[in-house]
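Okay, handing you the structure first.
The complex is shown incomplete by one protein chain, all other protein chains being positioned as in the whole.
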Amino acid sequence: MDEVRNVKWTRDDFERRRREVLTQWPTGKDVNLEDAFEYHQGQKPSKVFSNALNDAKRKQITLVQPRAGVPLVQDMIDLLTYLQNEGEADLLPTTIDSYTRQNRYHEAEVGIEESVRTQKNMLNGFPAVNHGVRSCRLLIDSLERPLQIRHGTPDARLLAEITYAGGFTSFEGGGISYNIPYAKNVSLERTISDWQYVDRLTGLYEEAGCPINREPFGPLTGTLVPPFIGITVAIIESLLAAEQGVKNITVGYGQCGHLVQDVAAMQVLQSLTDEYLRKYGYGDVNVTTVLHQWMGGFPQDEAKAYAVIGWGSAVAALSHTTKVIVKTPHEAFGVPTKEANASGLLCTKQMINMLGEQSLDTYSLQDEKVIIASETRCVLDKCFELGKGDIARGAILAIRSGVLDIPFAPSRYNAGKMLPARDNDGAIRLFHPGNVPLTTELLEFHQQKMEARAKYEKREASFQMVIDDVYAISKGRLVGRPRNE
Amino acid sequence: MDEVRNVKWTRDDFERRRREVLTQWPTGKDVNLEDAFEYHQGQKPSKVFSNALNDAKRKQITLVQPRAGVPLVQDMIDLLTYLQNEGEADLLPTTIDSYTRQNRYHEAEVGIEESVRTQKNMLNGFPAVNHGVRSCRLLIDSLERPLQIRHGTPDARLLAEITYAGGFTSFEGGGISYNIPYAKNVSLERTISDWQYVDRLTGLYEEAGCPINREPFGPLTGTLVPPFIGITVAIIESLLAAEQGVKNITVGYGQCGHLVQDVAAMQVLQSLTDEYLRKYGYGDVNVTTVLHQWMGGFPQDEAKAYAVIGWGSAVAALSHTTKVIVKTPHEAFGVPTKEANASGLLCTKQMINMLGEQSLDTYSLQDEKVIIASETRCVLDKCFELGKGDIARGAILAIRSGVLDIPFAPSRYNAGKMLPARDNDGAIRLFHPGNVPLTTELLEFHQQKMEARAKYEKREASFQMVIDDVYAISKGRLVGRPRNE
Amino acid sequence: MQESNRKKLVIGVIGADVHAVGIRILDYAFTDAGFDVTNLGVMVSQEEYIGAAIETNADAIVVSSLYGHGELDCRGLRDKCDEAGLEGILLYVGGNIVVGKQEFSDVEKRFHAMGFNRVFPPGTPPETTIYWLKKDLGVEEGASRTTD
Partner (left out) sequence: MQESNRKKLVIGVIGADVHAVGIRILDYAFTDAGFDVTNLGVMVSQEEYIGAAIETNADAIVVSSLYGHGELDCRGLRDKCDEAGLEGILLYVGGNIVVGKQEFSDVEKRFHAMGFNRVFPPGTPPETTIYWLKKDLGVEEGASRTTD
C-alpha cells in the first residue's frame, strides 16, 4: 500500500480501488452512481440527514435517535416504523450486524437463512450488503425520517457504496474510531485508507448536490475514555473527512457521567472541531454534535437502567447537543425488543423537552473546559508534529507510540499504556498517563485528583480501582468505591 | 376558641383537649403514654426516624422514601416489606386514606369492610385510626426501617395519638400545609391550634427521650408553587413546632423542574430555616431537608414518567437533600402497585448513588439564592409584622390577606390572588403578584421575566399561559408553549 | 349561541376529594366552549350536586373524582337524582375514579351500571368532554364559541 497521507484522492485513484470494492460481493454490481445521485436528488428534503441536523442546530434543539437492526428486511421496516411512530424518534438508524462489520458476508448469509428458518433473530443487526441496494431503498421509502447506517466496520467501503446508492444520507465511522475499538488485527494504514475511500465517495455525492452526513464514532470503547481522547480522535477524523470533500460532520462523545465534565466536553468538542477545521482550510464544513448516553456496562434492573438513560438525556439537553443516541432498559441483556427501544426513546424525549430551555453556567465548567481543551491540544499538536504536518501519518504514529491511547481497546495496534480512573467527584482522570504527552501541570493535576480519591477511600490507586470503576454504574454508582464501604 | 398564639401550651391546656380527642373514635382508649414511651425507648436506634436522618445529613447522603398505603393490615405489611427488600427503600411511609384524613372514621370503616369483601383496595390509604395502636405496632415490628405517617389531615390529633403510641417515629403535616391544600372549609385558627396539639404531643415524647421527627408538607398544592411560598410556610411551621417542644424537623420542597431554581431553593430552605429557628431561640432543633419529586400532573406513558422521576432524583442528589420522596411510573393513573412503587425507588436510588458525589456551583445559583431568600424574607417579615411579633397570628392574617398566597388551593381561607407561571427558562415566577409584599425590585424582576417569555412566545401573558404550564410536564415539556408551536 | 340557549352544567369534585386544579381548568374550558357552568369546587356531596342542578335547571352534572374513592362516593347518585325529580339528567364522571391502574373497560362497566351516561379515563382532555357534551346535549358545533 502507498504511504497514507491526508491528501484528497484523485478520481483515478478512487476508480482503481472502486472496481475491486464493488466485486467483493455480488450485490456490489447493482451500484450505479448516476442512478444513485438521481435517487438522492429526488428525496424529500425532510428525509435528508444533514438538513435535519442543521435545522436542529439552528433551533438549538436536541434530536433523538435510537440504535436498531434486525436481520430481515420486512422486520426492519416494521421495527423502524414502530420507533418512528410509537417511539417518536427524530432520526432513524440501521444498525449493521457483526458479520457484515467484519466483511464476512458468507456468515451473514447463513445468519439470514437461520433467521428465516428459526423465526428468531440470529444476527445482531441488519446485513445491508447482503440485502443490497434495492432493499435499502425499500427501507428509505417506507419511512418518514432520515436514516443513518450505524455499524463498527473497519473496512466499510462496500457497505458505504451499497447503502449510499440505497439512499441512506448519513454514515457513522472513521479510520480510527471504527478500527481500534472494533478490530484486533487491522492496521491503521489500512483503515485510514479505507475510510478515505468512504469519505471520497461521500465527497462525490456532495459534489453532485447530495449531502451525506458523516459521523466519527465518538465513544470509542465506551469504557472510561477520558474526554480529550475522544475529542482528539473526532477532530482527526473530521480533518481526514473534510480533505476528501465531506461537508457535513457530526462529532460525537460518550457520556462520562460527571455533569460538568460532560457538558464541558460537549462544548469543547464543538468549538475545537470548528477551530481546527477552520485552521486547516475546511471552514465550509457544517459541524454538529452528538452525545451517546452511557456506553459502558448497564445495570440489569430496568428501573435502574431508566435512571442511567435519564441522566444521559439530561446531560444532552443541558449541553444542547444536536442529537442524542439512546440506550434502552434492555441494554444489559441484549438487543432490545421494539417496545424496550421505544421506551428508551420516550424517556429521553421527555427529559430533553423538559430541560431544553435550561443551561449550565458553573464556575467549574470554565475550569473543566480549559483542562479538556488543553489536553486535546497537547495530543493533537503532537500528532501533527509526529506526522510532520500530515495528520494521517501523525495519527498512525501517535497511536503506535501511545501518544494517542484508547483504554480497553481490543486492537493490537493500540498501545494500551494509559490507564483511566475516576476522581473523587466522578470525573474521568488519568490514573497512569502512559505516553500521553500532557504538560507537567496537567499531569500534576491528574495525579492530585487520583491522590485525593485514594486518600478518601483509604487505599492505594491500583488496577482494582479501575475495575471497580468499570463495574460501578452497573452496580448503581458512578465512582467504584471499595467493596467494604 | 381562644385566640391562637405561638406560645407553648401548658400541660393543663393539653390534657383538657386530650380527653376530647381520645374519645373521637373507640380506638382512642388504647392510647397510654407511659406504655408508649416504653415501647419507643425499647426500639432499635436504627428504626428511629430522626437517627436515620441526622446520620444521613452528617454523611451527606440522600435517603430514599416511597409513599404507600393500602386498607388492610396484612397487605400493608406485605407492601412495606416488599418496598424495603425489593425497592431498597431507606425510610418507609404509611400513607393514610382520604376518609381518615377528613376524620370520617365511619366511612373508613365501610371502606375496610368493602375491601375485605371485594378483595380490592377500596381506600386510597391505610386507615390507621380504625386499625388502632396494636395494628400499628404490628407494622413497626414487622419491618427493619423507620416508619413515618404521611397523610394530609387538617385535624390529625387522634391520628397522631394513635400512631405515636403505635410506634411511628415521624409525622408529616402542619397547621398551614395540611389545611390550605387539603381542605375547603376549615379555618386556620382551627388547624394551627390542632397542630399545636400534635406538636405539643411530639414535645412530650421528646421530653421522655423518644425522638419523633416532624415534617411540614413542603409541596403544598404541587402546582406551580413558587419556591419562596413553600419555604415561608416551612419556616412558619418549624417555628410553631419548635415552640411546642419539637426537636427534629424535616423541611420540604416540591421540585419545580428548573435545575438551578430547585438547587437554590433547597439550599435556602435549609439555611433560612436554621437562621429563623436560631433567631427566635430554637437553636437546638435538628433541621434536615426533603425534596419531593415533581408533585404536579405526570405523563401517562411510563417511560416518560421515568424521565420525570429521574430528573427529580438528579435534583435531589445535586442539592444533597437529606431525603427524597419518590413518585412511581403509575402516577398519572392511580395508587401504584407494589412493583411500580419499587421501580420508582430503584430508578431514584440509581440516580442518587450515581450523582451523590457531584455538586452544582453555577453563577446563576448565587443569584437565584439571593432572589429566593429575599422573597422569603419579604413575606416572612411581613407575617411577623402582621402578627405584631406572633407568627401564629401573623400567618393567619397573612393568608387571609393574600400576603402569603398558595396557588390552586381548594381552601376558601386562601386568597388565591397571586398567579404563578414559568419564565422562558422554566423557572417559576409571578405572572400576577396579588398581595404578595415583594420589594419593587423583585416585582420588576418577575415582570421582566414574564415579559421576556410573552415576547418569545408572541402572545400576551394570560391565564391560558398558566394553564399551559399546568399541563406542560404531563405533555412532555416544562414550559407550556402555545399549542401551535 | 344566545345566552338563553346556553346549556347548563353543574360541575364539582365529589366526596372528600380536594384535588382543585382539574376542576378549575374544566370550569375555564367549559365556559370558554359556551356552556353555563356552576362550579361547586372540591369536596362536593351528592346532595350539593342535586341542589345546584335543581336550582340552575341544569342539563348535566359532571362529576370529577381524582383521589380513588370515586366508586364509594358515586353510589346512589342516579337514584337520588331520580328521587329529586332530575330523571334522565345527563351524568358524566371522570378523573382517576378508582384506586390504582385498573383495566378501564371494567371500570367503565361498573360506573355505567351505577347510572352514569359517560365514564372517562384518566387524563381525558377537556376537548373530548366538550365534544361529547355537545353531542349528548344537541349543541350544534357551528353555533358554539370555539377555543382558539
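Lettered A, B and C in written order, each chain numbered from 1.
Basically, a residue touches a chain if its C-beta (ideal position, glycine included) is under 8 Å from a C-beta of that chain, and two chains touch if they have at least 3 such contacts.
Computed from a predicted structure; not experimentally measured.
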Check: shown chains touched by the absent chain are A
Which of A:24, A:54, A:81 or A:124 touches the missing chain? It is A:124
Answer key for A:188, A:309 or A:409 versus the chain not shown reads A:409
Among A:11, A:184, A:279 or A:455, contact with the omitted chain is made only by A:184
Had the left-out chain been drawn, it would touch subunit A at residues 97-99, 101-102, 104, 107, 110-111, 114, 120-124, 152, 181-185, 221, 223, 296-297, 300, 330, 332-337, 340, 408-410, 463, 467, 470, 474
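Basically, only the chains that are shown with their structure count from here on.
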Contact graph of the chains (line, ring, star, complete, other): line
So the chain most remote from subunit C by C-alpha centre is A
Rounded to the nearest Å, the gap separating the Cα centres of subunit A and subunit C is 54
Here the gap between subunit A and subunit B, centre to centre from mean Cα coordinates and rounded to Å, is 45
Per the C-alpha means, the centres of subunit B and subunit C lie apart by a whole-Å value of 31
